[in-house]
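Take this structure first; my questions come after.
Removed: one protein chain of the complex. Kept in place: all other protein chains.
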Amino acid sequence: MLIFEQSRSGRTNPPQAPLQDVAIDDIPDQFRRQSKPTLPEVSEMQAVRHYTRLSQKNFSIDTHFYPLGSCTMKYNPRGCNTLAMLPGFLRRHPLSPDSMSQGFMACMFELQEMLKDVTGMKAVSLAPMAGAQGEFTGVAMIRKYHESRNDDARTEILVPDAAHGTNPATAVMCNYKVREIPTNDQGDVDLEALKAAVGPQTAGIMLTNPSTLGVFERKIKEIADIVHEAGGLLYYDGANLNAILGKVKPGDMGFDVIHMNLHKTFSTPHGGGGPGAGPVGVSQRLEPYLPVPLLSKEGDQYRWLTDNERPESIGKLSTFMGNAGVLLRAYIYARLLGKEGMHRVSEFATLNANYMLARMRDAGFELAYPQRRATHEFIVTMRKQAKELGVNAMDFAKRLLDYGFHAPTTYFPLLVPECLLIEPTETESREDIDAFIEAMIAIQNEAETTPETVKQAPYTLPVRRLDDVKAAKELDLAWKPE
Amino acid sequence: MLIFEQSRSGRTNPPQAPLQDVAIDDIPDQFRRQSKPTLPEVSEMQAVRHYTRLSQKNFSIDTHFYPLGSCTMKYNPRGCNTLAMLPGFLRRHPLSPDSMSQGFMACMFELQEMLKDVTGMKAVSLAPMAGAQGEFTGVAMIRKYHESRNDDARTEILVPDAAHGTNPATAVMCNYKVREIPTNDQGDVDLEALKAAVGPQTAGIMLTNPSTLGVFERKIKEIADIVHEAGGLLYYDGANLNAILGKVKPGDMGFDVIHMNLHKTFSTPHGGGGPGAGPVGVSQRLEPYLPVPLLSKEGDQYRWLTDNERPESIGKLSTFMGNAGVLLRAYIYARLLGKEGMHRVSEFATLNANYMLARMRDAGFELAYPQRRATHEFIVTMRKQAKELGVNAMDFAKRLLDYGFHAPTTYFPLLVPECLLIEPTETESREDIDAFIEAMIAIQNEAETTPETVKQAPYTLPVRRLDDVKAAKELDLAWKPE
Amino acid sequence: MPFIPHTEKDIAEMLKAIGADSIEDLFDEIPANLRSAGLQDVPTSTNEMEVTRVMHERADQDARTLCFLGAGAYEHHIPAAVWELTTRGEFYSAYTPYQAEASQGTLQLLYEYQTMMASLTGMDVSNASLYDGASSLAEAVLMAVRANRKSKAKRILMPRSVHPAYRKVAHTIVHNQGIALEELDYDRSSGIIDPDSLPKDPGDFTALVIPQPNFFGNLEEVDTLTDWAHQHGALVIGVVNPTALALITPPGEWGEIGADIACGEGQPLGAPLASGGPYFGFMCCRQTYVRQMPGRIIGRTEDLDGKEGFALTLQAREQHIRRSKATSNICTNQGLLVTAATIYMALLGPQGLQRVASHSHANTVKLADRLVDKLDGAEKVFDRPVFHEVVVRLKQPVRDVLQGLSEEGIVGGYPLAEEYPELDNCLLLCATETKTEADLDAFVEAVVRIAGRL
Partner (left out) sequence: MPFIPHTEKDIAEMLKAIGADSIEDLFDEIPANLRSAGLQDVPTSTNEMEVTRVMHERADQDARTLCFLGAGAYEHHIPAAVWELTTRGEFYSAYTPYQAEASQGTLQLLYEYQTMMASLTGMDVSNASLYDGASSLAEAVLMAVRANRKSKAKRILMPRSVHPAYRKVAHTIVHNQGIALEELDYDRSSGIIDPDSLPKDPGDFTALVIPQPNFFGNLEEVDTLTDWAHQHGALVIGVVNPTALALITPPGEWGEIGADIACGEGQPLGAPLASGGPYFGFMCCRQTYVRQMPGRIIGRTEDLDGKEGFALTLQAREQHIRRSKATSNICTNQGLLVTAATIYMALLGPQGLQRVASHSHANTVKLADRLVDKLDGAEKVFDRPVFHEVVVRLKQPVRDVLQGLSEEGIVGGYPLAEEYPELDNCLLLCATETKTEADLDAFVEAVVRIAGRL
């Protein structure tokens, strides 16, 4: 039932607003709203009960194994939330004077320094509010760099065909043409194709490493050399940073600019679709272009640099300074892990993924890149099942829900047919991974014996399989009173 | 699955304890524990996931209508919880000097004053930690009162047969004999029987008004006179105070001592079985016997009275001052309701109960006291269904769970056969009450057509009907490693 | 190990199953010369106890302020239930509802959110959020360029009465695509776009941005502006404050046919000030333009059994399907903040939100009146109805006044001169419903006291 269906005209919740009406005669009638908005009129308990019950309809990290490839769904330490929500942090106005903000600014400055260290970059800005905005920031800096050198010929951004959709979409937002680079059968960038593609028109290349195919790009240094020699810059999409945290620094691989998804690698919550935070790190030559505001430390005082002090900046990305509360959570997480804990993240994420891979291979599932190590994630393809049994990757995904597991990412990357991209993360136990494997084996048996069971799944969720076509064709995007 | 079944030897959760071991060589071996306790060894995420999922198996106010008679399961405002858990309150040591505790003490003092006002009593102590301890406190004060007058003949406490079990159990804890007073067919105390029972052996009477039968004791003044004339005192069991809040003050009815269940009337959470708080209020003559510690105000300073200042007190009831956090929640709730809101509690609790009663009567259910007004609760009896259909009150209760309603109280009070004691509280909406009625009607239909359906219920809960006999016979009270 | 459940036994057995000798071996595809030498600037690990203490100390350092600053972020009372529910694990630790059947909680909530926002703005449809107010305006500009097929100009009229940060962000995000943001000045005495100053023949332009209230708190002549833009074939983008919408005419009802796109900052709906984020941007539009909208959109549909359910829809607009042809690169949005906003709106209801708005208005007016009354030489700069911000000019240097206030724990307003040199010694003040009579007096007294020393 929708909250609106519980609404009754005249029902109020007085404790949550001023208790009295107040006259507002000084606002002329012409500006006054005449219609009553469709906000629910419910009691506080009705709202609490409604949203508590709704919440129970979700799968989440706190309730389920959630091996959603490329999303790094790992445990979000509760302490990070509690501490980021202390009244002193919550009540600070973003434009409060620096003198009243040193506690908060200290956290931000220290986070900035830590992120520089783990990525091997020369400078970091915390401003971008999500991964995609980090990508925009990075490509905008690349553009500004070339512009500042009057290198106007550079109109193309190279993107491997396995890339996240955000990469080409971002390049276009920065007015670049996108040229796709093919992947070879080992899952690596096709170097010959790359060599053929680069030239004076190349502004840069956007790479994820490990790639979305779940493998580490072994020739990264050669790629860097090819692109750099052509005068282009390298952008690192940090979506998969969890795989190499503390093991390899993007700066050492030759990247000029990088974004990090703190809601992945630094375990801030995904929140049902955000907020994230996408800080960017840059090499020395891109430093002048970092977005504002930027934090500096002078003596023991922290200070926001003014726009005037950053004349070459690509500018502002948000009204204030970005997703401060997300950054606080990442800061706390980083402090909890510490120097000693960073590399364990990638080690155990990798151990879990390779263990899963081995067990699934042994159980007869087909791997997309059987000759490669898994990184923190790997791909299986259901093309045989789809062809021979009529049970596709989506059917497996839906049936997994009945078994109490969130599905892996389906049909991404687009290169691999009928794929499941599986990312267990380091916080899952071996027992839960084993239980997932057992479920996959059980579903495979069902697919072989009673395929309809799988194709009609799920059965035990709040709804059965939903009609996406109807959703898109008969658009119903807002409830209307009868 | 039990948390122990997820435990693995050597699994740790380092962020939640000191990171290093420390030598404790100064404790001789003879005192050192040799065995490792059976505490779970799980990761933080495992614990969070386990207890999150367990929580989802509960019905609660935040998820379900919960008309558990005599328990006053009403909405617990979230703000009361949030504010009672501010760091300044949580970190205060109970023995902190008064000079460092004025903020907390101000809340307690004001709560004390408010409780005096709403009950019409002369003094209040916040010390008792639950209703039953409030009862103990009250009866212990009655005993001390008689003792102080050297009135040693008073060895009996009168208790109506409809009373809560805590009443006779409490009287016995204070070394009184219990004499039961019968109830007449109108649900009132049998006045003739009372007159016959009182005498020089009467220490007092324990009454709930409205009684557990869901009706208001109309002859309360006569009862008071009879008991007082015999030299006994009147104890008010505040379990049903929600029915009369702001309407009638127990002090005006002639009671000498009263306890309040703050987790009922003042909406502090029931917490899966507590904590509660059971402050007591007394008339002038019992004031010297109030339990310690007691709070006083001198000028604008609050101060705990010392034991020496309260020489006639019955003594201490808890290590410190009682359930402070519960008292804070009640204080906040009282401030939110305010003077204007108190009487609405009883008005709408009564409106809801009488509406439910009318609808159930109209639907053909048999009322225990059809000629009486409901107070905040009322009783239906399933004796006809039990006899004619073989479907008893417990079957109705279990089947209600399938319909998404917590069951009313069953088989209490003991006087009424096959009874359901139904208390909707003021915070439920008419729609939810109507839905409950419809469910009862539907179950009645099932009972008539397919009684086995009802007798085997529930079906949709995490478990089906549990074997209580096995639980008591083959006691399994703790998990043991294999 | 922190947040890692593996025992030594697990590790050994898992490596055996893999056929590797050590965890290190699993990284054998990474060239040795790239391997990290270790970390220098990350401190050693702390436990939760230690970090709790650090964070309490730091939060305390910045606490206990009295805030009269708005300028895009507003302190409102947030019901305790909002964040107690929002941070439930099932909302907090879930992701974008790609598997609809396992995400009906979030999906239904987002559908309810879309309903509330569409109704509040008076528009047909809403998306499921963007990053914040400023970036929602940038996206609205890009969307207008896509949607207005009649205009070729890529030219947006952007009043100076729009929040300066919004204008800067819009510039950052759209300028690479050759979109021009052309300034429209405001009238110096009324503090709004003077409708009489609008050019009769403005030429081809794509859209007019209309802030309501504007950055100065003033109410613009939205009806006239909207109709003027529409007469010239341009779209209208309303940038609105959602609290204000409980009180003042929503964009969907501006002029003859209403605005085309409404966007703005969602923070006032249940997000704490919290140093500027996470907040969320909202965006609503006419049904006609829904396929040009950026971001997630949720639709109501049916399951196999015909039962109502909710799912992501119109995904063909998005980057994960459409890649370089997507309406935006946005992927992760501000889901959790929208969860909070939805619960906030449900808890307040239309009456509650209206009271929040009207008390914020009344307090602000009262604050300005008292200040002008008590402080010699202080004056209101504009003669215009406001919502909950107002511009007051002092005789004293506002930087010094603000400095003095900050020493008393008061955040004393926004100094306008930096962005508007013509408004020297002008403060933008805001007093929401959270301010008591005593707070207003304390502010005025402090300003008078400090000004007296200058």
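All chains are identified by letter, namely A, B and C, in their written order; residue positions are counted from 1 within each chain.
What we mean here is this: a residue touches a chain if its C-beta (ideal position, glycine included) is under 8 Å from a C-beta of that chain, and two chains touch if they have at least 3 such contacts.
All of these numbers come straight from a predicted model, not from anything done at the bench.
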Counting the whole assembly, list the visible chains that the omitted chain makes contact with. A, B, C
May I ask which residue of B:Val189, B:Val257 or B:Ile332 touches the chain that does not appear here? B:Ile332
Hey, which chain C residues sit against the chain that's not shown? 47-49, 52, 60, 64, 77, 79-80, 84, 87-88, 433-434
Chain A residues that touch the omitted chain in the full complex: 8-19, 42-46, 48, 52, 77-79, 81-83, 87
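Here, only the chains that are shown with their structure count from here on.
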Nearest whole angstrom, what separates the Cα centre of chain A from the Cα centre of chain C? 20
Mind checking the centre-to-centre distance between chain B and chain C? Centres are C-alpha means, answer in whole Å. 46
Give, as an integer number of Å, the spacing between the C-alpha centres of chain B and chain A. 48
Junction residues of chain C, two or more chains touched: 1-6, 10, 45-48, 56, 79, 81, 85, 89-90
Counting only residues that touch at least two other chains, what does the list for chain B look like? 8, 15, 43-46, 48, 52, 77-79, 87
